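So that we are looking at the same thing, I have put the structure below in structure tokens.
A protein chain is absent from this complex, but the other protein chains hold their places.
== chain A ==
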Amino acid sequence: MTIKSRPVYGTLTPQAGTSHLLIADAEGAAAILDLAKKAPAGFFASAEIMYFPGSEDRHHVDALKALAPQKFYEGPSFAAALPRLRQILEEAHMGLRLYVAGTEVLISQVELAANAVGVDHRAIQAEHRGSLARRVQCVHCKGITENVTTQPYTCSHCGLLLLVRDHYSRRIGAFQGVCINAEDPTEIPEKEEIFR
């Protein structure tokens, strides 16, 4: 059964706007390349692309540059680029449209940054590509663990064994992790790698 808070993502679609900011990590580049096929002429002349290739090979970088965006930024990680993104959002005017493609972790972080300046997550075009790894918050110690791929997982803060739920918080930008063996801590279910 699906939990209502589990985000559902769409397909990047060009929006009416005066400028466009497209953010992607790893496989998310392919979503921008697909959007380019549907984009009206001149779309990328008023667009900035922020890309985090991670361990991807270089061909995505070259393909994105070939779209000739007004600005192209390549960064080592989203965290490293967050001050830059915040500055862009704070200085931008209405008419800027936001697009994000790639991992759920990236999507959640972009939505949080946009939300902080009053942009609703529904106003952001978001497409999931690549890894299913999750950002999870332990409900017990509140610690957040990035890139969780197993079910259950061990909290990187308090060490409890946590069940990753589909219950998602947009305010925190994370799924909920709940202790899986509270009654009997000696019962240790096997970890399965299911969020790859």
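Everything below uses one rule, namely that a contact is a pair of C-beta atoms (placed from the backbone, for glycine too) under 8 Å apart; a residue touches a chain by one contact, two chains touch by 3 or more; residues count from 1.
The rule is simple: contacts and distances are computed from a predicted model.
Visitor: Can you tell which of "Ferredoxin--NADP(+) reductase", "Multisubunit potassium/proton antiporter, PhaG subunit", "C-deglycosylation enzyme beta subunit" or "ABC transporter ATP-binding protein" UniProt lists for the chain that's not drawn?
Guide: "Ferredoxin--NADP(+) reductase"
Visitor: For a quick check of understanding: of A:117, A:132, A:158 or A:194, which residue touches the chain that isn't displayed?
Guide: A:117
Visitor: Provide the residue numbers of chain A that touch the chain removed from this figure.
Guide: 15-18, 89-90, 92-97, 115, 117-120, 122-123
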